[in-house]
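Sharing a structure here in structure tokens format.
The complex appears here minus one protein chain, its other protein chains still in place.
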Amino acid sequence: MEETVRNWMQDRFAESIVREENFRGQQSFYIQSNALVEICQALMEDPDLDFRYLADITSCDWLGHEKEMGDRFEVIYNLYSLSRKYRFFLKVMLPAEKPEIASLTPLWNGANWMEREVWDMMGIRFTGHPDLTKILTPDDLEGHPLRKDFPLTYEIPQFTWNKDNPPEVIR
Amino acid sequence: MGLEEKIPDSVILTSLDKMVGWARKRSMWPFGFGLACCAIEMMATFMAKYDMARYGMEVFRPSPRQADLMIVAGRVSMKMVPVIKTLYEQMPNPKWVIAMGACASSGGVFNNYAVLQGVDRILPVDMYVPGCPPRPEQLMDAILKLHAKVEKETLKQKHEDWGRSVHR
Partner (left out) sequence: MEGRTLHINMGPQHPATHGVLRIELEVDGETIVKARPVIGYLHTGIEKTMESKLYYKALPCTDRMDYLAPMMNNLGYCLAVEKLMGIEVPEKVKWARVMLAELTRIKSHLVWLGTHAIDLGAMSMIVYAFREREMIIDIYEACDGQRMMTSYFRIGGLANELPPDIDKLVRKFLKVMPERLIDYEKLLTHNPIFVQRTRGVAVISPENAINWSLSGPMLRGSGVKRDLRKDEPYSGYENFDFEIALGKNGDAYDRYLLRLEEIRQSLRIIEQALNGMPEGPYRAHVPGVVLPPKEDILHKMESLIFHFKIITEGFKAPRGAVYQGVESPKGELGFYIASDGTNKPNRVRVRPPSFINLASLPALVEGGLVADVICAIGTVDIVLGEVDR
């Protein structure tokens, strides 16, 4: 099945693939961000491959490792085929200044809340999303918590020696 | 010889403090504010094996207007803080608060941007129960200690406490 997917991708979308990886038996393709919706639609409609199940959309921040990975932000799409019982990953790298990518809500209804969470926690904007608002963090929290430059806001507990001047926030 | 012989059998003499204390202790209605994992242990305390109904705490009122005792069970997230304050203000006096679990007492395992480090930053707490989650026997012990405290409280002391400020 791995060979089939690789040949299918090379036949149709060879110019959009940046590289292919296989780590611990899991196949993933790094693609260009403008080809995403086209590739997903073709994967969904192909009767042989039948990737109709979008399991997860998530993101990762590689601040400090941009040289090895390409760019700062990475968005990972986890696709599964129910008839062939095969899972593989599509990954897109986005730049730090303007992380934007097309939304998958026209194809899958389940992508709605997954993309809202990625926007809330990592700050990646999905163009074409019907309702891109905060979903998990409180309304008065500014910033995107899962980015590496957002501090954990760890409080040192009060003991008798620092009770009068408690340090509020570190790290 | 003294006054005792003039009293018929069907009269009990007591002070108002003791009677009110006894009544408040025996019929406290909990307002189970179950947020997270501690809520499941709180439910288990009120179920068949560790039955709390034998101490008079049978009914779990869902509305704050009808409850006396607020058991904050679970981690308090920052988004939930205005909600808890509103609910506490809606409860009529006299009211007591138990902070159940490590997360409600002091932030617990989670020391980060999203969790309030202890519910005593916004509410006056009467009893802290440590544990993650505390065993049902621990919660029962805390409730019985609170009952003993309530029984001994005088009306004057409670009146002074009503205006007390929140810790920190």
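We just call them A and B in the order they show up, numbering each chain from 1.
Here is the rule we use: a contact is a pair of C-beta atoms (placed from the backbone, for glycine too) under 8 Å apart; a residue touches a chain by one contact, two chains touch by 3 or more.
Treat the numbers as computed from the prediction; the structure is a model and nothing was measured.
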Could I get the residues of chain A that touch the absent chain, sorted low to high?
23-24, 26, 28, 52-56, 58, 60-62, 65, 68, 76, 78, 82, 85, 87, 89, 108-114, 117, 121, 134-138, 145-146, 152
Note that chain B touches the absent chain at residues 33-37, 39-41, 43-44, 47-49, 62, 64, 74-75, 77-80, 83, 87, 109-110, 112-115, 132-133, 135
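Simple rule for what comes next: only the chains that are shown with their structure count from here on.
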If you average the Cα atoms of chain A and of chain B to get two centres, how far apart are those centres in Å?
45
Taking the complex as given, what residues does chain B use to touch chain A?
77-79, 106-107, 111-114, 117
For a test of understanding, state which residues of chain A touch chain B in their complex under the given definition.
137-139, 141, 145, 150-155, 157
